[in-house]
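The structure that follows is given in the form of structure tokens.
Shown here: the complex without one of its protein chains, the others still in place.
First chain written, first letter: the chains are A and B, and each begins at residue 1.
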Amino acid sequence: MPGYQGKILRINLTAGSSVVEKLNPKWAGLFLGGKGLGIKYLYEELAPGIDALAPDNKLILITGPFTGTVVPCSGKLSIVTKSPGTGTILDCSIGGTAAVELKRAGYDAVIIEGKAAEPVYLWIEDNRVEIKNAGECRGLGCHATENKLKEAHGEDSSVLSIGPAGENMVSFACISSELYRQAGRGGVGAVMGSKNLKAVAVRGTGGVLAADAAKLMDVAYNAFKNDLLTDTNLWAYTDGTPMLVELSQTTGILPTNNFQQGTFDAFNQIKSESVAAVRTAKKGCTSCGLGCGNFVRAGRSAVEGPEYETLSIAGSNCGIGSLEAIVEFNRLCDDLGLDTISAGGVTAFAMELTEKGIHDFGIRFGDVEKYLQVPGLIAAGDGLGKELARGVRALAQIYGGQDYAMQVKGLEFPGYDPRGSWGMGLAFATAPRGACHMSAWPAADEAYGELDPFTIEGKAGLVKDLQHYNAAKFSLILCDFWALSFDVMAEMLAALLGREITAGDLELAGERIFNLARLFNIREGFSSQDDVLPQRIYSQPLPSGATAGKTLPEADFKNMLAQYYSLRGWDESGQPGQDKLNLLGLR
Amino acid sequence: MRVAVELKGPLAVSRGEKHIILVVPPRATVRDVLIKLGLDEKHVGLLAINNVKVNLDSCLGEDVNLTVFPVVAGG
Partner (left out) sequence: MKFNYQPEKCIGCHLCELACSGHKEGQFNPGLARLQVISCYRSDTLVNEARLCDLCLNCVEVCPTGAILSGEQGLTLDRDQCTSCGTCVEACPTGVLRADKEGFPLLCDGCQGNPRCVNWCPHGALTAREVN
């Protein structure tokens, strides 16, 4: 079966058993792999309404058809589960080497069920699958865990691990690999912790077959040379995501002081040139021709990062302009196993609650010393950390500040202010996993591009199309930093699988996958009532820069949402109509 | 008119210089500068004059700073 290994490894941690099953080829055809196929398996296998941290939840690690081939930027792994932070479907992707090792071991996916009685880790080496005692790793950070397991299983193995935050089931704990790569959002690490699964170590020695390897190499090489390695994508190599700091500052969407401002006075200290000045090395994932990773050393602290989302949400949004402090915060979160976006977001929210006198958390904007204590306290669940570990939504329910609790469906905002990128508001409101920049990223077209960011005209269609594009791309598993067309994706997939595939087929698959994620959420009780933004976005004008005086008025937002539902063939409650489901083969 | 151009990321790398001083005729536009520098519009993203977003047809002024960002994807 070219492009796929045709096998799924199912692990039951309660029983301590593993079994190899056949991959469902029909589902692979309809949902491609990665994100889409993972959502399909979860949708079919998970009973509605289960507690995301109960043994009933499943954790799916899944590769894509391009994983392990020479197709560039295909090295990421998808992780799919039900989110403990939001209760929605959750899919994350993580870079590094794990996906390729898993596929080389002979599996398209691993489905992890149940809960081990004691902390364990999984060791997968081709046909050999062992559930091993992880007692020695208990309480260790991701870095020490990974290093320990690589000592045991070899430097060429790949390790996915959780830190103390995951063990303690913090609702925004992440899964880490290669020290600084994360499946960051929505609490995937907490699900792993709930299963008493400290890590997965994997090494494979096999290969991946294409229907026509020579043809695939020709097609992929053409895309590599004439599409990937051009000035359209190479910002990811020359700068990486820190490039976005100045773009956001210039366009007034750089979250500052918990989204009270869209510009940050100290942005020069955290912009790309400042990160590049302390850069020591570059890094790419397996098969990546771009290499977005920046190793930096700022003062005493070294990290691979910080990415834009960290520089903005855990930097300017916390009033922190010290690059050294952000690098250290980043390193702490990575080691403890915390998502820097949600950790930064909840810190900023606590800072504002304190400054407004709503509740004194003892932490204020720009307070570097306190800020650097936060990750450790959250991971351990101590004092202030026990409160912040709840996340922004729960904190607002207890202490107040609902209007400026910057979250959707319980997921904290990433680094783009929708008041200066109205399509981004729609993207946050409708993304299946909550306020998320990975479902669609219209900021590139409106704030940073030529479209007017302060209108709803054309935005419903733009967001819908981008959501299909990303759904297809992340199911094939190609990195979001490669701005390739559906045509190029289709040409490579056709060569890999040896059958005709058109751009239209992939676009339709993207729509199918996006709608299936919606169906999952509807089954969990979500509706249009949850497709909303915090009041601050609707009614509090930004004070400075290109967005001075701007909001995204609620009436405009609602119009945009109604247009979006209509374009999607969804009814007013946000439920996909029968015609649409029939068209997509989801009935 | 004298214009200080700053190229960002790959645009600077492929040209081999990041900061360029140009002399352009009065009423020259941003597009004129890109043509003069041989930059392909499809690789150009955000444009800013003195840190304010502009477009290709925007006119330059005396002694302005023009920043040219590449297109970006992902996030």
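Note that in this section a contact is a pair of C-beta atoms (placed from the backbone, for glycine too) under 8 Å apart; a residue touches a chain by one contact, two chains touch by 3 or more.
Quantities reported herein were computed from a predicted structural model and do not represent experimental measurements.
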Which displayed chains the hidden chain touches across the whole complex: A
Absent-chain contact - pick from A:55, A:139 or A:206: A:206
Hidden-chain contact residue, picked from the options A:42, A:179 or A:333: A:179
From A:51, A:130, A:156 or A:450, residue that would touch the chain that is not displayed: A:156
From A:53, A:137 or A:216, residue that would touch the chain that is not displayed: A:216
Interface residues of chain A (partner: the chain not displayed): 68-70, 72, 75, 97, 104, 143, 155-156, 178-179, 205-210, 213-214, 216-217, 221, 224, 228-229, 237, 280-291, 293, 295, 297, 302, 304
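FYI, only the chains that are shown with their structure count from here on.
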Chain B-facing residues of chain A, complex: 230-239, 241, 243-244, 246-247, 249-251, 272, 308-309, 414, 416, 437-438, 441, 443-444, 448-450, 479-483, 546
In the complex with chain A, residue positions of chain B that touch it: 8-14, 40, 42-43, 45-46, 48, 51-53, 55, 67, 69-75
